[in-house]
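For this depiction, one protein chain was excluded, whereas all remaining protein chains were kept in their positions.
Chain IDs A and B follow the sequence of writing; residue 1 opens each chain.
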Amino acid sequence: MAVDLRLSCRIKQKPTTIYKEPDHLVTPGDVITTDTGFMRGHGTYMEDDKLYASVAGTVERVNKLICVQPLKSRYSGEVGDVVVGRIAEVGQKRWKVDTNSRLDSALLLSSVNLPGGELRRKTAEDELMMRQYLSEGDLISAEVQAVFHDGALSLHTRSLKYGKLSQGTLVKVSPSLVKRRKTHFHNLPCGASVIVGNNGYIWISPTVNEEADSTGGFVQDLNPVATADREVVARLHNCILAMARHRMMLSDTSIIYTYEASLAIGSLVKDLLKPEMESEVVTMARERLETES
Amino acid sequence: MAGVEVVSEQGFRTDGRKPNELRRIRCKQGVFSHADGSAYIEQGNTKVLATVYGPHEIRGSRSKALHDRAYVNCQFSMATFSTGERKQRPRGDRKSTEMTMHMKQTFEATILTQLYPRSQIDIFVEVLQADGGNFAACVNAATLALIDAGIPLKDYVCACTVGFVDDVTIVDINHLEETNHIAEFTVAMLPKSEQFVMLEMSSRLHLDHLSKVMDMATKACKDVHLVLDRAVRDHVSEVWQQLGNT
């Protein structure tokens, strides 16, 4: 039984280093350019023929488009992104999904695969049985199909790899830590699967031996998970939280390196909750990434 | 009759500052992890925490939703132990409601709300220690929190309190100076365009002195802006490095 109570002043402080300012660093109100030939993108606004920055970040220029990316913001989706979301509401012919964005995303009834893999038009009966498929609190993995004019996202799960998520744990991080990659579904060598959602929701679950899963994830396995698998999931959970706290980009490589670093220093899973362990593990993983890139 | 001389003959105030000197400002962004944006600011002994949630779906009555812009919701609250004399209620009294409204108006003018129709942006400020210039510190903290949340703003909103006593304009007045019944201005402005978004005066002032006071207020707000901008730039540089960019 452990009670880890410490004084704030005793906790080793990070040395205050002077960080190098990135080029093109702007803060709200800064003039980016007075050249009228540019198109303004996110994070900028035009006034009196001058282009101003409206957020704090770095200026990105793609041909004639200038935009400023803030360091941290709510998730703004793009078509093709993989997201992990939680059902917030069951409505008429659609589910409202919480994806850490400005407005709740919509999952239309016409955008899901029915259990049993049937491909048919949805009837009025299906509308009434919506809650049987997905109810409030359920977690799903989905892809962004379209973006509505007000910024809300329309999701779909029309593929066998998407659908309702079973046993596991969810970790919420900032969307800025997730880069767009080819695949967001990773089966890690340590025996767990990770879904890195573009919206910052990371799902960790024990790897399930997949036979041809034709049920689309609607039949859930609620049997207890083995202790070894559970330990792997717990360690990954703490590693990802540590990475998020130290603002390390999340990808399958960085997650595996952090996991292996935590094993290398021989810490117990729960010791990773301590701040000094967190920074040690993250520093080791960062160094390894640097040497191998 | 004031027993304490606000500005001594040598030109120093009770805490050793010169009339145009601001108190030491220390601030930090990203204090809380679960809010979209948060900031903490210390102006002398005045300590304020601000958190920002949003933009997110309108909570509660859908009727608050505005079809063409975001709804800005503020709350100003003071901890009961923040003042010398214990406060009975942290919020809900007339002064707090007034401050809340001022904040709402200030930030509605600054946030580019037309980018987020039908959403809501919450700004909550909590005064932990009140030693004069409370509202100004709240506005400064809220600006930092909004920038931390990545919400687009026209410009920083920098606020400062300015007093006028015995023909001397003093900036960033503390609680002791406030209690001396001097003419007191609270100003919030957008430093780049030098536009005032909030202006409030108490006690009385002869119009001849007005331009002098306003000039000092402008200068003071610009000084505050320099400090806040420096803090934001340092924070962005730090996070930029941590995210693995070179």
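The definition used in the following text is that contacts are C-beta pairs under 8 Å (C-beta built on N, C-alpha and C of every residue); 3 or more make two chains touch, one makes a residue touch a chain.
Everything below uses one rule, namely that contacts and distances are computed from a predicted model.
Look at the chain that isn't drawn here: its UniProt entry, checked against "Ubiquitin-conjugating enzyme E2 2", "Ribosomal RNA-processing protein 42", "Elongin-C" or "LexA/Signal peptidase", names it "Ribosomal RNA-processing protein 42". Checked against the hidden chain, the listed residues A:33, A:169 or A:207 yield one contact partner: A:169. Of the listed residues A:42, A:74, A:235 or A:286, the one in contact with the hidden chain in the full complex is A:235. Residue-level contact of subunit B with the missing chain is found at 26, 28, 31-35, 38, 40, 42, 45, 47, 49, 51, 53, 59, 73, 75, 77, 79-84, 86, 90-92, 122, 124, 126, 128-131. Along subunit A, the points of touch with the absent chain fall at residues 1-11, 86-88, 136-139, 164-170, 220, 222, 224-225, 227, 230-231, 233-235, 237-238, 268-270, 272-275.
One rule holds for everything that comes next: only the chains that are shown with their structure count from here on.
Put simply, the C-alpha centre of subunit A and that of subunit B have 34 angstrom between them.
Considering their complex, residues 19-22, 25, 27-29, 43, 45, 52, 54-58, 70-74, 102-104, 150-151, 176-177, 245-249, 286, 289 of subunit A touch subunit B. Interface residues of subunit B, counted against subunit A in their complex, comprise 30, 33, 36-37, 54-57, 112, 116-119, 147-156, 190-192, 229, 232-234, 236-245.
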